[in-house]
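With one protein chain held back, the other chains of the complex are shown just where they sit.
Showing chain A:
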Amino acid sequence: MVLLILSLGVAVTHVFPVISVPVTHIKLATFMDFTYGVFGWCYTSRHPAEFVQCTKRRIGYKYLDTNFYGEILYLPSESKYSISRLLVVHIIALINSIILAIMIFMITVTKHGDSPQFILSSALISLPLFVFSLFSFLVDILLFATHLGWPGWLMLADTVVMAFVCSLLWALRRTVSIRSYETLRETERYPMQHYQHSVQDIDESVMLEPLDEPISTYKTDNH
């Protein structure tokens, strides 16, 4: 349940940068009269009247087609504009976080919570999400430095939360793995039956006794 809440939180926080400035009024970063988002940037002119002009929605910043500031694009850092194309990681991170949230929802609600393979796959998906969260934050900080808005700083929080979610998922994988080992299913416990059922004319007298496996308790909280 904690996992589900955390993963949903991460997914929601990844939505904010993606729907920033040209789409809505959420600002990924503010510098002088300029506001920046993932899909573009806007200029707010104040002198004649308050007037907001934005670029087209696309990845990577381009010069704004205006007469006033047409040739200028101010970035808070010394970075080149081409680095703004790396903002695409926000979208990748959002997709990844949605997939992870769905998987964790399935783990919580459905029977997939008992399968170690499914939990392993979701744990493996959580690793790139951690990487992309950190990557998003690094790109933001590289482009906008200290002028970063709250959606950008949320990425840093997401990175920490994702590290926690990752470790929780791996711990869950261990727990489920141990549980499935201790309560081995019939086919795993009696591997003979699988073969014996496939043969029609089976001699009942040659049925083998099932293996006596030692059931032991293993350490769960080693790491």
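Some observations on this one:
Heads up, the rule we're going with is that contacts are C-beta pairs under 8 Å (C-beta built on N, C-alpha and C of every residue); 3 or more make two chains touch, one makes a residue touch a chain; residues count from 1.
Here is the rule we use: contacts and distances are computed from a predicted model.
Only one of "Sentrin-specific protease 8", "EKC/KEOPS complex subunit CGI121", "Ras-related protein Rab-21" or "pH-response regulator protein palH/RIM21" fits the UniProt record of the hidden chain, and that name is "pH-response regulator protein palH/RIM21".
The chain omitted from view is touched by exactly one of A:V2, A:M32, A:V52 or A:L124, namely A:L124.
In the full complex, chain A contacts the hidden chain through residues 77-80, 82-83, 85-86, 120, 124, 127, 130-131, 134-135, 138-139, 141-142, 145, 163, 167, 170, 174, 177-178, 181-182, 191-192, 195-196, 198-199, 201-203, 206, 208, 211, 218-219, 222-223.
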